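Every protein chain of the complex appears in place save one, which is left out.
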Amino acid sequence: MNKTVTNATEAIKGINDNMVFAFGGFGLCGIPENSISALVKSGVKGLTCISNNAGVDDFGIGLMLHQRQVKKMISSYVGENAEFERQLLSGELLVDLIPQGTLATRLMAAGYGMPAIFTPAGVGTEVAEGKEVRTFNGKEYLMEYAFDVDFAFVKAWKGDTQGNLIFRKTSRNFNPLVAMAGKITIAEVEELVPAGELDPDHIHIPGIYVHRIFQGVDYEKRIEQRTLTPRA
Amino acid sequence: MNKTVTNATEAIKGINDNMVFAFGGFGLCGIPENSISALVKSGVKGLTCISNNAGVDDFGIGLMLHQRQVKKMISSYVGENAEFERQLLSGELLVDLIPQGTLATRLMAAGYGMPAIFTPAGVGTEVAEGKEVRTFNGKEYLMEYAFDVDFAFVKAWKGDTQGNLIFRKTSRNFNPLVAMAGKITIAEVEELVPAGELDPDHIHIPGIYVHRIFQGVDYEKRIEQRTLTPRA
Amino acid sequence: MLDKTGIAKRIAQEVKDGSYVNLGIGIPTLVANYIPQGMNVVLQSENGLLGIGPFPFDGEEDPDLINAGKQTITTIPGSAFFDSALSFGMIRAGKVDLTILGAMEVSENGDIANWKIPGKMVKGMGGAMDLVASAKHIIVAMQHVNKAGESKLLPKCDLPITGLRCVKKIVTELAVLDVLPDGGFKLIERAPGVSVEQIKNATAGKLIIEGDIPEMIL
Partner (left out) sequence: MLDKTGIAKRIAQEVKDGSYVNLGIGIPTLVANYIPQGMNVVLQSENGLLGIGPFPFDGEEDPDLINAGKQTITTIPGSAFFDSALSFGMIRAGKVDLTILGAMEVSENGDIANWKIPGKMVKGMGGAMDLVASAKHIIVAMQHVNKAGESKLLPKCDLPITGLRCVKKIVTELAVLDVLPDGGFKLIERAPGVSVEQIKNATAGKLIIEGDIPEMIL
């Protein structure tokens, strides 16, 4: 089942204004750089974007914010991003801040066909407002719903033509969960290999969750906080 | 954090009558052979055993049934096992049959700290009796609870001294889920290696879920249905 | 009248290029043998594999590599292993396009009974309840009548059911029938040499016959 497309522009066919997109990545680590570039070029707008973070001013989802393509961000931490802050304060941008584990688990729930999950995160806080609270074994939990994602964009280290994906180190982060959540999931990889070259025991996301895959180009892989140990 | 113990006998210290145990494996594939032998020798009894299957008459959990150590089996399919059938029909053994996906997900829920999950499996059947039914997006789901497991027994292919585990092919099956569910999780491995020898990207279950690990011996790895393609 | 192979061959015609398919034990397993060469179909085994290959040659069997029927199997290029929770997760999320399984009874509204006979030793439902509750498309492979000669296509299931309103198509030794969304078995094709009358006689549930019913081509 060959899912290969030639590049990001071909991969994003079918996107439309006002859709719900989800993106892998934590900060700028493991973000789908090629897909984001193609989305910026596409001019698609009115988007709801589920992503743990919102990029920085000139990279990642920050590029889409700059083009005013995003109507609403659903994130756990939106970090340092001046344009983001300006749009938020002016009311141009809506933001749903939700706990990071809740974000991860709501994506996972979509991939596992579970309509809702229970988590104690946010009980008693403003995150709980309007949500069903339920007690199990004397502890309170919020019921949180699975996300409904039109297009999911992920970045993997290696992938094969069948869509099987392997992630590298902490660039795995939200990528497998986002991959599982998409009605259409688009994976870009640093290395695309023929089916059979990946060890079936090493695959993090089986191809059944991936609809289109392409070999990415020109990865910048920007580091946000280069923190070093001085050499002795 | 060295979790190594010398053998199965040492690994099972702390087990007691009437506890809840969970076992990895599908049929006889990937079962914790060494731990089961030690449990048979220990004479522990009155057990509730969560395991997808119940072994065969002379192997796997069948050995524990033969010693009348099991009070109750929680399984999805109990297969061909004459002693099992005899005990069941005589009322010596209780059996809870639950859907395989429900079994897997209730174990996973324990490992993910989720007290309950929703699944459509069993809606409208006798499995649903007494259970909460809830409708999401027009589809009915049962609410099913996470398992509460005292000791979990798994078999992995490779493991390191920190308890990190890698499974091989379809012997993975329920093992990672059982590993996550145990208050005490005991892993036996075909090859125990020093910390640092496993690629951190290849680990299926991180050591945080594993409390004791040992190098297994004398694996039989019995095949239930040797099915072959005739050579041309 | 079809034999088991014939039923499997006919069902194989329903498998679409580019689909993920779960095959139950028995006749459904045979379907894999008749999927046309060159068609891209990935078989899922609910014990944790996408991409089931053929049975191994003697001496190449691996105790760590079995299907959900516990038979030794092989992998193919592009196979992937995973745990049982993800396996049923992908089933529950509707990622598996087609499930083919056996049944003891099917009702005219698509209920299926295939796991329990009261009074007999019950072995368990395995993954059947998960599969029928979640699969996008379900085809049942079974005999039209039971050993006592009674129809297995009923107004209502007598046996404890496995899932509600889930079966979309049935292939038996006599016929191919669609289960209509509003209820009823719509006769689609007759098996070679089988008359509409024979099918009528063997079907206890509401049978819908419109126009000429073609004989199936295998």
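Things worth noting here:
Which chain is which? They are A, B and C, in the order written, and residues in each are numbered from 1.
Here is the rule we go by: a residue touches a chain if its C-beta (ideal position, glycine included) is under 8 Å from a C-beta of that chain, and two chains touch if they have at least 3 such contacts.
Treat the numbers as computed from the prediction; the structure is a model and nothing was measured.
Within the entire complex, contacts from the absent chain reach the displayed chains A, B.
From the options A:Val40, A:Leu88 or A:Met143, the residue with contact to the unseen chain in the full assembly is A:Leu88. Among A:Lys13, A:Lys41, A:Arg68 or A:Lys169, only A:Lys169 touches the chain left out of the display. Check A:Leu47, A:Leu93 or A:Leu177 against the missing chain and you find that the one touching it is A:Leu177.
With the whole complex as reference, residues 26-30, 52, 75-79, 85, 88-89, 97, 99-105, 107-108, 119-127, 157, 167-177, 204, 221-229, 231 of subunit A touch the missing chain. One chain is missing from the display, and on subunit B it is touched by residues 1-2, 110-114, 160-162, 164, 180, 194-196, 198, 200-201, 203, 206-209.
Following the convention adopted for this analysis, only the chains that are shown with their structure count from here on.
Chain centres computed from CA atoms place A at the largest separation from subunit B. Subunit B and subunit C have CA centres that are 28 Å apart. Computed from the mean C-alpha positions, the centre of subunit A lies at a distance of 36 Å from the centre of subunit C.
Annotation for subunit C: residues touching 2 or more other chains are 49, 75, 81-82, 85, 89, 91-92, 134. Residues of subunit B found to touch two or more other chains are 105, 119-120, 167-169, 172.
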